[in-house]
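In this view, the complex is presented without one of its protein chains, the others remaining in place.
Note that the chains take the letters A and B in the order they are written out, and that residue 1 is the start of every chain.
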Amino acid sequence: MHKLYSNKKVIFTLMAPGLFVFAAAILAPILLSVYYGFTDYSGIGKSSFIGLDNYKTLFQDSVFWTALRNSLFLAIGFICIQHPLAMLTAIKLDKLQGKAEGLFRCIFFIPNVISVAVIAYLWKFIYNPNFGLVTKVLKNLGFTGQLNLLGSGNAIWSVLIVLIWHGFGWGMLIYYTGVKNIDPVMYEAASIDGANGRDIFFHITLPLMKPVIQVNVTMAVIAALKQMETVYLLTAGGPGNETQFMASYLYKQAFQSYKYGYGNSISVMFIVICLISTVALNRIFAERGE
Amino acid sequence: MDKSAIATIRNNPGRVLTITVMTIIAGIQMFPLIWLIDFSLCNSNELFTNGILVWPKKIQWVNYVLAFTNGNFFHYLKNSLLINTLAVVLVLIISIMAAFACSRMEWKLKHAASILMVMGMMIPVHATLLPNYVIYDKLGITDTIWALLIPYVAFSLPQGFFLTTSFMSSIPKELEEAALIDGCGIYRILAIIIFPLMKSSIVTVSIMTYLNNWNEFMLAITYLSSKKWKTLPFAILEFTGQYSSNYAVQFAVMALSAAPALIIYIILNKHITKGVALGAVKG
Partner (left out) sequence: MKKRQIGMLLCAAAAAITLAGCGSGKTKTEDTKAGQESSKETGKESSQAAAGGDVVIKVFSNLPDRTSGQGLIEQTLFDQYMEKNPNVKIQVEALDDESYKTKFKAYASGSDMPDLVNAWGQPSFLDEVIDAGLLAELNPADYNDYGFIQGALDGFSKDGKLYGLARNTDVMAFYYNKSMFEKYGVKVPETYDDLLAAVNTFKAAGVIPVSMDGSDKWPLSIYINALYQQYNGSTSSKEIREAVKTGDYSNEAWTKSLDQLKKSIDAGIFQTGFETTDYATSMNLFTNGQAAMYYMGSWEMSMATNENIPEEIRNNIGVFNMPAVEGGKGTKTDLTAWNGGGHAVTANSKVKAEAIKLLNYMYQPENWSKLCWEKGVCMSAQNFSQYLTGKETALQLEFVDKVNNATSISGVTFNDLGTNQFKTVSEDASVEFAIGQLTAKDFTDKLAGAMKK
């Protein structure tokens, strides 16, 4: 049997497509990106090698740091706002049973299924100070001013709200499956010992959900870093460059200014940051783990 | 004995409260969409009135008719279906093959190879947007189905591989051992024993891949130009350009574009939940 399972030819055949796709569609463009990041290529015409100049500019580029800050805000927003809400909802949902449970679970996930283009466009409308939903609701409540929700200072929070709303279903679903995995026997045992609701939550539910929490938190941080399409459609990184995220910024530099080389250096930096974050998160969770 | 602390709550005030809260949350989740559908049935001018939800004076089905006929809605829908289905099939085949190699076969580099396969998850897609354009252009495949198919497969593969591997590890080895005694080769084992057992995982991977790629448009805009291969998101983008003053029609297009994914989701809802359970939690 061992011989069969170590047959080199078979292994090669099985692995080749996957590795080939990886090399061709992921590794190759990254290598190319690294190359361009060292040039001043504008997207057309000639380019020349300029070494680390792009990276030097990058570190002094305030928009780059704004983008990182925005990702940080988003990650915190996910972890501190969306996840607790999602977890509580999941737990309550689990207890509901019956048709209601299935129905609600289905409804909560719906925004996730809708295209980002629709979501962004819709929310742009909702936020419109002149005839948007928010303004109308406020008017009906007696507030007559007009909130410029996508204006300077407010924009990033408005964007965060949309992103948190959009991802709520997904986070909730994952916590839900985590909760479902907890054996009800645990609860019975605990209540026999006289534990109340809060004790059960903190001493049984939460610890047993740890692997799920880890998965969710990791995904949240990565998602916060990778954010692009929603913000691009909602504010295009504006006003000014306040709501830029790394992916939308690199798109702007490469495709809207003639700064292809610089855009690629942002790209490379971006990948490096994603990799470091993933590894760091894995380390943190591994240490805390069983 | 106070049993109300246990999981099931039936017919008591706690349940009523919970349902109320859930309904509020459901409302928040759904409201923008309800708003969308409401105004897609109105005349564009009614948007500027003061109501939050407006009952249209005359239901403007014409908005939907326009959305259907004027855009290339069916053509784009067809393309989306084609590209996404192909992507799913490819991801499945490649994932299962690679997962088997990495979880069952014995070779020195299997751990390293696994890491490579999963690495894609950490790479942001948009970082490859520009260089891929150059590469595809050189290969002459921009504006073809390959320009989308390759990145879609490539970026859904890590996730697919991950889910498939973790599921496969839970399949007991005894079945394979029995097959081996009967004289099966590796490929037959894969096809006859492993594959049928992977049903849940296959459903999960299919759904995840679909969700990843169905609504994707950044790559589509950059790599595609002619009508031939454009996907569904283009319908929205083109309409908002063309009917810029008629918001109601734009809303109708958005509602129509959201419909296919929504319908499929509602039908397959149970599977998705099960899939997420197996995938994300077992990881």
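To be clear about the criterion, a contact is a pair of C-beta atoms (placed from the backbone, for glycine too) under 8 Å apart; a residue touches a chain by one contact, two chains touch by 3 or more.
All values derive from a computational prediction rather than experimental measurement.
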{"item": "Contact with the hidden chain (one of A:152, A:196 or A:282)", "value": "A:152"}
{"item": "Contacting the left-out chain in the complete assembly, out of A:235, A:248 or A:267", "value": "A:235"}
{"item": "Contact with the hidden chain (one of A:15, A:133, A:179 or A:228)", "value": "A:15"}
{"item": "In chain B, positions touching the absent partner", "value": "45, 48, 107-109, 113, 131, 133-135, 137-145, 221-222, 225-226, 228-229, 237-238, 240-242, 244-247"}
{"item": "Residues belonging to chain A that touch the chain removed from view", "value": "8, 11-12, 15-16, 19-20, 22-24, 27-29, 31-32, 35-36, 39, 41-47, 127-131, 146-152, 155, 235-236, 238-241, 255-260"}
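Going forward, only the chains that are shown with their structure count from here on.
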{"item": "Touch list for chain A against partner chain B, complex", "value": "1-2, 4-8, 10-11, 13-15, 17-19, 21-22, 24-26, 28-30, 32-33, 36, 89, 92-97, 100, 102, 104-119, 121-123, 125-126, 131, 133, 136-137, 139-140, 165, 168-169, 173-174, 176-178, 180-181, 184, 187-188, 190-192, 195-197, 200, 211-212, 215, 222, 225-226, 228-229, 232, 246-247, 250-251, 254-255, 260, 263-264, 267-268, 270-271, 274-275, 278"}
{"item": "Parts of chain B lying in touch with chain A, wherever the complex brings them together", "value": "1-3, 5-10, 15, 18-19, 21-22, 25-26, 28-30, 32-33, 35-36, 47-48, 50-52, 93-95, 97-98, 100-102, 104-107, 113, 116-117, 119-132, 134-135, 150-151, 153-155, 157, 161, 177, 180, 185-187, 211, 214-215, 217-218, 222, 232-233, 236-237, 240, 247, 250, 254, 257-258, 261-262, 265-266, 269-270, 272-273, 276-277, 280-281, 283"}
